[in-house]
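One structure is given below, represented as structure tokens, and several questions about it will come after.
With one protein chain withheld, the remaining protein chains of the complex are depicted in position.
Our next item is chain A:
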């Protein structure tokens, strides 16, 4: 009975993964299609991959996208972390909750509205649309994400640790750098990566605030798809998928390596203690 139930749950899992991954695999599969359409597979070719690497415009757009993502998530992480610390240490509960709500409203409000309002603002103050406007708006919509990732870590932190640090002679800056920041580092990193991926695949906001001569990958793919999807897009998607896969696998191995290192040092120490006894 138990075994049968186990099998059902496995089947469900496999089904879910198929639903999630099939479209991506389908896309990748046809990136090798000689026929040039996604209707029938006629033969194998690297042609579209060569085209991607030959397409200078596409490469520069990829680099632009990465640059915006890296910079915006970095700045948003700094601002968001400080903001989260600020919100956490607001004394009045009501003020704190209000600030939190303002943060959450930005999280749930549709990208289209955020994008449109940014466009209105930038044009109103006469800001030139382009790299800077995209960067600024990406920073803006990433901050709430970072705040949301960092706040729980601050709440988890034992508040008497800060009292203890002050007791041991630390001033406010030292408390921040030696106690608070190290304690919430996992939240900061998570916030950074979340902001990075949000920025990387944002379409709606970027579409509004980007100007002539500057484009990110999502906007570019959208405009190309409107002219009829070339398999070059498939090839590009395949490369990006592979890139993400390598990142994930790399992260996994780094984690494994750190774990075994920690374990080994612990064992070594235990041996030392046993020797002493």
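We adopt the following convention: a residue touches a chain if its C-beta (ideal position, glycine included) is under 8 Å from a C-beta of that chain, and two chains touch if they have at least 3 such contacts; residues count from 1.
Everything below uses one rule, namely that contacts and distances are computed from a predicted model.
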Name per UniProt, for the chain absent here [options: "Spermidine/putrescine import ATP-binding protein PotA", "Allophanate hydrolase", "Imidazole glycerol phosphate synthase subunit HisF" or "Acyltransferase family protein"]: "Spermidine/putrescine import ATP-binding protein PotA"
Residue of A:10, A:104 or A:163 touching the missing chain in the full complex: A:163
Touch residues of chain A, complete complex, unshown partner: 158, 160-161, 163-171, 174, 178-179, 182-183, 185, 265-266, 269, 272-273, 276
